[in-house]
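With one protein chain held back, the other chains of the complex are shown just where they sit.
Our next item is chain A:
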Amino acid sequence: MAGGRKSKPAGPAPPSRTLVLDNGASTIKAGFVTDTTTDAPRIIPNCIARDRHRKTFVGSELEKCKDFGEIAFRRPVEKGFIVNWEAQKEIWDREFFDDKAPQRCDPSETRLVLAEQSNSLPALQLHCDQMVFEEFGFSSYCRVNGPAFNAYNDVQAIFQILRTPDTTIDVPAEVILLIDSGYSHTTVTPIVQGRPLHPAIRRLDVGGKLMTNYLTRLLSVRHFDMRSDPYIVNEMKETACYISLDFKGDLEKTWKGTRGQRSQDYLTGAGIAKDYVLPDSHTRFHGVVRDYEPGVSAKARKGAVSTEDILTLRNERFVVPELLFRPSDIGIRQPGLGDLVMQSLSVLPVGLWPGLLANIVVVGGNSLYENFIQRLQTEILERVPDSCIVRVARPEDPVTSTWLGAASFAKHQHVEKLAVTKQEYEENGAGWVARKFSAGLGVEL
């Protein structure tokens, strides 16, 4: 195009600053990346909350909230996808674009790297592109499959492989199998050279939200009505729940015994029962887990001795996360996580299996449950041939792992292949942008 219009150079220099966003249903992970620096990501609650005094908190203002009793949330992200842009815009505005925003940036001089969930709906993708360019006006933007970002982390370090310090780190990793268990759902994504293998992506509709709701139901049947305190139940789930390595055994231990005769394990707690002290929103704003003391909660229930509200958690502690591995327990007609991995693998050539099975990375908040890694490894080992090596690992911080990968991607040359400038959007239209993002990185390395 020699002698073309002078006003349109071959391509404006890409903006030096990149806003990397992992816009999750529960929290936004956000931070800035330049060529040389990577800020630590900030974790922002992605919600508009209203407490019982009808005071409203938007995004990170939730830190100021002390009393989480009867708090109600409005979330712009449903099932992992940004659906309600009215609320999402408000949160983004307050976090990134207002004059006093904590992470202020000028979109016209910033590139946006946005992580999106797999298998989105075209209409939602279109809305996202239109909002980014037409409303916020980012100068450059790319929307990439979120799980695939994890391949840009130093995967071998996650597996704690011994290596010499001068080893070059290959980014993106050649082959990994990524399991992302988040607020809305759990997905399995095989990734080759940073490209997700779309035909093999499988989703299980069990996530943190469903488990919190299930715990709420169990508590409401057995103890108090907790249905209007989702925050408190969620906190309880995060601190007290664990994944059982011996489900049957643990369930026997928490059995109360026959009518006349309480079982010994039930009376002593057998190391499983825990007392959970609920926040009273005067002196205590967060719940506390205590070892089970026989008799204490019974006294508390009478209200004579103590002013504390105590719940004794028994099989609720491990039945709730068990849903990830046996969703049929509550009637969900989907396979558990072990079978989910096998269903994903069954689509792929067998030659890829050894590489994928030996490099399973687990991210997302649910992977923080105690014993998650061990249980997943056993579940998969039960299903694959004996001679397969199965390694499962979790990055140091599974919640920000996708963000860190995205930050590494933002520095990688791949970002230039995918990024779309505002000018290109205005010239070619939203359909062209959608096609470009959907094609992804392509197969040429």
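The rule is simple: contacts are C-beta pairs under 8 Å (C-beta built on N, C-alpha and C of every residue); 3 or more make two chains touch, one makes a residue touch a chain; residues count from 1.
The working rule: contacts and distances are computed from a predicted model.
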Listed names "GPI transamidase component PIG-S", "HIT-type domain-containing protein", "Ras-related protein Rab-30" or "GH10162p", with the criterion being the UniProt name of the chain not displayed: "HIT-type domain-containing protein"
Touch with the omitted chain, as defined above, among A:Ser108, A:Thr268 or A:Ser328: A:Ser328
Residue, one of A:Val58, A:Ile243 or A:Ile380, that touches the chain absent here: A:Val58
From A:Glu90, A:Asp154 or A:Glu370, residue that would touch the chain that is not displayed: A:Glu90
On chain A, residues whose C-beta touches the chain left out of the figure: 1, 48-50, 56, 58, 72-75, 78-79, 81, 83, 85-87, 89-90, 93-94, 97-100, 118-127, 130-131, 134-135, 174-175, 187, 192-193, 195, 197-205, 209-210, 213-214, 216-218, 221-222, 227-228, 230, 251, 254-256, 258-259, 314-316, 319, 326, 328-335, 339-340, 342-343, 348-355, 358, 385-389, 391, 427-432, 434-435, 438-440, 442-443, 445
